[in-house]
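See below for the structure under consideration.
A single protein chain has been removed from this complex, and every other one stays in its place.
Let's look at chain A:
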Amino acid sequence: MASQADYKDRQFLAVIGDEDSVTGLLLAGIGHVTSPPDNQKNFLVVDSKTENSAIEAAFDRFTTERKDIGIVLINQHIADRIRYRIDTYTQAFPTVLEIPSKDHPYDPEKDSVLRRVRRLFGE
(Lines give C-alpha, C1' and ligand atoms only; values in the text may rest on other atoms or scores of the structure.)
Protein backbone atom coordinates (compact mmCIF):
# COMPACT_ATOMS: atom_id res chain seq x y z
CA MET A 1 0.00 0.00 0.00
CA ALA A 2 1.32 3.41 -0.94
CA SER A 3 0.33 5.06 2.31
CA GLN A 4 2.51 2.70 4.30
CA ALA A 5 5.73 3.93 2.80
CA ASP A 6 5.60 7.42 4.20
CA TYR A 7 4.32 6.97 7.72
CA LYS A 8 7.76 6.39 9.24
CA ASP A 9 8.58 10.04 9.66
CA ARG A 10 5.16 11.05 10.93
CA GLN A 11 5.88 11.92 14.50
CA PHE A 12 3.69 14.87 15.44
CA LEU A 13 0.10 15.41 16.34
CA ALA A 14 -1.87 18.38 15.04
CA VAL A 15 -4.82 20.11 16.68
CA ILE A 16 -7.71 22.13 15.35
CA GLY A 17 -9.77 23.21 18.30
CA ASP A 18 -11.11 25.89 20.57
CA GLU A 19 -8.81 27.77 22.85
CA ASP A 20 -9.19 25.56 25.89
CA SER A 21 -8.64 22.28 24.06
CA VAL A 22 -5.60 23.65 22.27
CA THR A 23 -4.17 25.05 25.48
CA GLY A 24 -4.58 21.77 27.27
CA LEU A 25 -3.06 19.73 24.49
CA LEU A 26 -0.18 22.15 24.16
CA LEU A 27 0.43 21.80 27.88
CA ALA A 28 0.76 18.08 27.32
CA GLY A 29 3.56 18.98 24.96
CA ILE A 30 2.35 18.30 21.47
CA GLY A 31 2.94 21.83 20.16
CA HIS A 32 5.60 22.16 17.49
CA VAL A 33 6.73 25.03 15.31
CA THR A 34 8.89 24.20 12.32
CA SER A 35 12.25 25.85 11.88
CA PRO A 36 12.28 29.57 11.03
CA PRO A 37 11.89 29.93 7.22
CA ASP A 38 8.24 28.86 7.16
CA ASN A 39 7.41 28.79 10.90
CA GLN A 40 4.44 26.45 10.56
CA LYS A 41 2.49 25.68 13.69
CA ASN A 42 0.82 22.35 14.11
CA PHE A 43 -2.20 23.81 15.88
CA LEU A 44 -5.04 26.14 15.01
CA VAL A 45 -7.20 27.96 17.50
CA VAL A 46 -10.76 28.31 16.25
CA ASP A 47 -13.26 30.71 17.78
CA SER A 48 -16.64 31.95 16.62
CA LYS A 49 -14.97 34.53 14.37
CA THR A 50 -12.85 32.02 12.44
CA GLU A 51 -13.99 31.49 8.87
CA ASN A 52 -14.88 28.02 7.68
CA SER A 53 -12.45 28.47 4.80
CA ALA A 54 -9.62 29.00 7.30
CA ILE A 55 -10.55 25.74 9.05
CA GLU A 56 -10.63 23.91 5.75
CA ALA A 57 -7.28 25.34 4.75
CA ALA A 58 -5.75 24.20 8.03
CA PHE A 59 -7.33 20.77 7.67
CA ASP A 60 -5.91 20.45 4.16
CA ARG A 61 -2.52 21.62 5.32
CA PHE A 62 -2.38 19.10 8.15
CA THR A 63 -3.75 16.17 6.16
CA THR A 64 -2.21 16.54 2.71
CA GLU A 65 0.64 19.04 2.69
CA ARG A 66 2.56 18.24 5.81
CA LYS A 67 4.26 14.88 5.82
CA ASP A 68 5.31 14.84 9.46
CA ILE A 69 1.84 14.70 11.06
CA GLY A 70 0.47 11.34 12.07
CA ILE A 71 -2.72 12.26 13.91
CA VAL A 72 -5.01 15.24 13.45
CA LEU A 73 -7.16 16.00 16.47
CA ILE A 74 -10.21 18.13 15.77
CA ASN A 75 -12.96 19.28 18.12
CA GLN A 76 -16.25 17.73 17.21
CA HIS A 77 -18.16 21.00 16.96
CA ILE A 78 -15.49 22.28 14.59
CA ALA A 79 -15.56 19.07 12.60
CA ASP A 80 -19.28 19.67 12.17
CA ARG A 81 -18.53 22.93 10.41
CA ILE A 82 -16.51 21.12 7.75
CA ARG A 83 -18.38 17.84 8.06
CA TYR A 84 -18.43 17.08 4.34
CA ARG A 85 -14.64 17.32 4.21
CA ILE A 86 -14.25 14.91 7.12
CA ASP A 87 -16.76 12.48 5.66
CA THR A 88 -14.98 12.38 2.31
CA TYR A 89 -11.58 12.01 3.90
CA THR A 90 -10.78 8.32 3.66
CA GLN A 91 -7.00 8.10 3.85
CA ALA A 92 -5.43 6.10 6.62
CA PHE A 93 -2.66 8.63 7.17
CA PRO A 94 -2.84 10.96 8.91
CA THR A 95 -5.63 9.76 11.13
CA VAL A 96 -8.37 12.26 11.82
CA LEU A 97 -9.74 11.96 15.32
CA GLU A 98 -12.72 13.87 16.62
CA ILE A 99 -12.44 14.87 20.24
CA PRO A 100 -14.96 16.39 22.60
CA SER A 101 -14.55 19.96 23.80
CA LYS A 102 -15.42 21.59 27.06
CA ASP A 103 -18.59 23.30 25.90
CA HIS A 104 -19.78 20.62 23.53
CA PRO A 105 -20.37 17.10 24.85
CA TYR A 106 -19.27 14.24 22.70
CA ASP A 107 -21.91 12.80 20.42
CA PRO A 108 -20.99 9.38 18.99
CA GLU A 109 -23.72 9.68 16.36
CA LYS A 110 -21.88 12.44 14.55
CA ASP A 111 -18.44 10.84 14.41
CA SER A 112 -17.60 9.79 10.84
CA VAL A 113 -15.74 6.67 11.89
CA LEU A 114 -18.28 5.59 14.48
CA ARG A 115 -21.04 6.05 11.94
CA ARG A 116 -19.17 3.72 9.62
CA VAL A 117 -18.77 1.24 12.46
CA ARG A 118 -22.48 1.36 13.11
CA ARG A 119 -23.39 1.06 9.46
CA LEU A 120 -21.16 -1.99 9.04
CA PHE A 121 -22.84 -3.79 11.88
CA GLY A 122 -26.31 -2.64 10.97
CA GLU A 123 -27.06 -1.07 14.30
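We take it that a residue touches a chain if its C-beta (ideal position, glycine included) is under 8 Å from a C-beta of that chain, and two chains touch if they have at least 3 such contacts; residues count from 1.
Methods note: contacts and distances are computed from a predicted model.
Its record in UniProt calls the unshown chain "V-type proton ATPase subunit D", which is the match among "UBC core domain-containing protein", "V-type proton ATPase subunit D", "RING-type domain-containing protein" or "Proteasome subunit beta". The chain not displayed touches chain A at residues 1, 4, 7-8, 10-13, 19-33, 41-43, 45, 70-71, 73, 90-93, 95, 97, 99-102, 105-106, 108, 111, 113-114, 116-117, 120-121.
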